[in-house]
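Structure below; questions to follow.
Note that this complex is displayed minus one protein chain, with the remaining chains in position.
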Amino acid sequence: MQIVMNRDALNRFLRERFVQVADAIRVEAVTETGALVRLAVDASHLRPGGTVSGPAMFGLADVAIYLAILSRIGPVELAVTTNASIDFMRKPAAGKDLLAEVRLLKLGRQLAVGDSLIRSEGVDQPVARCSMTYALPAQKS
Amino acid sequence: MQIVMNRDALNRFLRERFVQVADAIRVEAVTETGALVRLAVDASHLRPGGTVSGPAMFGLADVAIYLAILSRIGPVELAVTTNASIDFMRKPAAGKDLLAEVRLLKLGRQLAVGDSLIRSEGVDQPVARCSMTYALPAQKS
Amino acid sequence: MQIVMNRDALNRFLRERFVQVADAIRVEAVTETGALVRLAVDASHLRPGGTVSGPAMFGLADVAIYLAILSRIGPVELAVTTNASIDFMRKPAAGKDLLAEVRLLKLGRQLAVGDSLIRSEGVDQPVARCSMTYALPAQKS
Partner (left out) sequence: MQIVMNRDALNRFLRERFVQVADAIRVEAVTETGALVRLAVDASHLRPGGTVSGPAMFGLADVAIYLAILSRIGPVELAVTTNASIDFMRKPAAGKDLLAEVRLLKLGRQLAVGDSLIRSEGVDQPVARCSMTYALPAQKS
C-alpha cells in the first residue's frame, strides 16, 4: 500500500472539505500501517464531569480511519461508513488530547476496513477500540 | 419490566443532567419494548451536502437506549456505554428529524443491552441500526 | 421486498448446497420482515454443562439471515458475510431447540444487512442478538 497523500496533504484536504471538524482534528503522521490522528479536546467534546463524550470519540475514529484510507487511495470524497463497532474501555484522562492510531486492514475494490486504538496523550492504556468499514465509490475503468 | 420513569420524567432528567444534548433530543414515548426518541435535526448535526453526520446518529442511539433503560430502572447516572455496533444503511432524508425506536433486550445486574432502528421521520426504511451495551453501577443491597 | 423463495424452496436449497449444516437447520417460515429458522440442537452444538456453544449460535444466525436474504433475491450462492456483531445475553435453556427470528434491514445492490434475535423454543427472553452484513455478487445487467 503505497502512500499517495502525506500528512500535509491530508490536513489540507481536511481543512478544505471537512470544515466542521478541521479545527479539532489533525493528522500527526502517516504511518507504515495507517495513520496517527489527534483530537485537540475542547469544551465542545466534553460530558459533565469533564470526560470526552462517546460521539466525540466515535467521530475521531471515523475521521482518522477515513484519512488513513485516503493516504493510500487519494482524495476520494464519496466513501461512506457502512459499519462501526466500538469498545469503550477506560475513562479518558482529564485535560489531555486524544490520539487515534489507525491500522488499515483491507483496501478492496468495494470495501475498506481499518481499526483504531484511541489513547489519552501520554497514557499507554487505550481508552477505546474501534473498527470501521467504508463502501468505496465504483471506479471508472 | 415495569415502567418507573415516564416520558415527562425522562425529558426532565435529560434537561437537568444532559444540558449539552437536551436541546435537540426529546423522548416522544415510553413504549412496551423500550422508547421512541427524537433528534430535532439542526445545522450542528449536518455534514456538507446536508446529511446528518455519523457521530450525531451515534449520539442519538446512545442517549435513546440509555433513556429506555432508565425508564425501567430509574434515574441512574453512572451507567457507562461499554460497546456499540452500528450499521449505516441509507442516507437520512434532507430536512427531516430522526426517530430512534429502542428495544430493550437485557436488563441484568451488571449489564444492560438494547438496540435501536433510526428512521427519518415519515420514512419507513431505516437509516441506521445500532446495538449498545451499558455497564450498570453495583447496587447496594 | 417480494418473496421469491418460500420455505420449501429454501429448505431444498439448504439440503442441496449446504449439506454440512442442513441436518440441523430448517426454515420454519418466511415472514413479512424476514424468516424464522430453527437449529435442532444436538450433542455437536453443546459446550460442557449442556449449553449451546457460541460458534453454533453464530452459525445459526449466519445461515438464518443469509436464507432470509435469498427469500427475497433468489438462490445466490456467492454472497459472503463481511461483518457480524453479536451480543450473548442469556444462557440457552437446556434441551430446547433455538429459533432465529430474522429482520431484513437493507437489500442494496452491493450490500445486504439483517439482524436476528435468537430464542430458546418457548422462551420469550432472547438468548442472543446478531446483525450481519453480506457482500452481494455484482449483477449482470
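The first chain written gets the first letter, and so on, giving A, B and C; residue counts start at 1 in each chain.
Note that a contact is a pair of C-beta atoms (placed from the backbone, for glycine too) under 8 Å apart; a residue touches a chain by one contact, two chains touch by 3 or more.
These numbers were taken from a predicted model, which means no experiment stands behind them.
Here one chain is not drawn; of C:62, C:101 or C:115, the residue touching it is C:62. Checked against the hidden chain, the listed residues A:12, A:26 or A:129 yield one contact partner: A:129. Interface residues of subunit C facing the missing partner chain: 17-20, 47-48, 53-56, 58-59, 62, 80-89.
Within the complete assembly, residues 85, 87, 89-90, 105-106, 108, 113, 115, 117, 125-126, 129, 131, 133 of subunit A touch the chain that is not shown.
Summarising the interface, subunit B meets the missing chain with residues 82-83, 85, 110-111, 133, 135.
Going forward, only the chains that are shown with their structure count from here on.
Centre-to-centre spacing of subunit A and subunit C amounts to 33 Å, using the average Cα coordinate of each chain. Inter-chain spacing, taken between the CA centroids of subunit B and subunit C, is 27 Å.
Shared contact sites, meaning residues of subunit A that touch two or more other chains, fall at 82-83, 85.
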